[in-house]
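Left out: one protein chain. Kept in place: all the others.
Let's turn to chain A:
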Amino acid sequence: MSSLSLRASKRFKATPPTFTPWVCHACRQRRTFAFTTPFNQQQPPPPQQQQQDDNPTHFGFETISSSLKASRVGAVFSSVASNYDTMNDLMSLGIHRLWKDHFVRSLNPGIRPTSGKEQEGQRILDIAGGTGDIAQRLLDHATTINGDTKTHVTISDINPAMLSEGRKRFAASPYTTADRVDFLEANAETLPTIESNSIDLYTVAFGIRNFTHKDVALREAFRVLKPGGVFACLEFTPHLNNSLLDAVYKRWSFGAIPLIGQVVAGDRESYQYLVESIERFPRQEEFRDMIKEAGFMVPGGGEGEGWEDLSAGIAAVHKGVKPV
């Protein structure tokens, strides 16, 4: 009888028993994350004003003091140097070759030799050009297409590991024997060994977003270029123009690229830094204005805006001319 009354009392409970379904830890964590943090708070925090003595700057989504940035970037590039070219192919699905080819072709380095006049070759400075792929293209274009055998390229990089990859590339090259390429380990913000007004063409491809002080580097570029010399920069942009393509591109950047870095190179952090540094780079308009501020004249680009978008805005070519 007591068991019946027990069952009966259960049936006639005033409040129904509360049933909380069991949720595994991972799912519970994801739900609390989704429910409690509103969408706007979930983005990486912008660099905050810190009461520190040193100027804070960004390192990807982290905020660090400016004095540390060069060494942190140095560590990243020392780590990626050995499979830099392979990783570039995998991350951009080979499209980086098209961008670099277009960049060099549009610059048309080399002076076509005219009969009679004996002229000295162009002096080109390739900044952050460690592994030498832009320098290789510049020299090939000048020699093969313009028939200029006197053009000289100085490859400069702050990172010795990247420079040694460049040296390896040029080790058996005819350009080395003809003394048309040399290597300079230097910080682009100070180039004391390069005289002012001595460079015809200054190129920087996919390097300037890693500089601690881009404006200082731009002013240094202005100093070393001859009047009439050309500053050319190939760099990633933080956002694409088309928002649907941008959504796909961002998911590729933040999902696939660190994963490829982990599987191929064993280094997720460096590739995470690379995609975060792209996100932190100024937009094309802002960067064009920075170039103008350094004193350059900026010619109208593809749409007359002062830069040229490549691949729907994934990368952009910025050019400036030092006034005569």
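Heads up, the rule we're going with is that a residue touches a chain if its C-beta (ideal position, glycine included) is under 8 Å from a C-beta of that chain, and two chains touch if they have at least 3 such contacts; residues count from 1.
Basically, contacts and distances are computed from a predicted model.
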Name of the absent chain as recorded in UniProt (options "Zinc finger protein 511", "Acyl-coenzyme A thioesterase THEM4", "Transmembrane protein 216" or "4-hydroxy-3-methoxy-5-polyprenylbenzoate decarboxylase"): "4-hydroxy-3-methoxy-5-polyprenylbenzoate decarboxylase"
Contacting the left-out chain in the complete assembly, out of A:216, A:256 or A:298: A:256
Residue in contact with the excluded chain [from A:62, A:85, A:246 or A:305]: A:246
Residues in chain A touching the chain absent from view: 24-26, 29-31, 33-35, 39-40, 42-43, 239, 243-244, 246-247, 250-251, 254-256, 259-260, 262-264, 266, 268
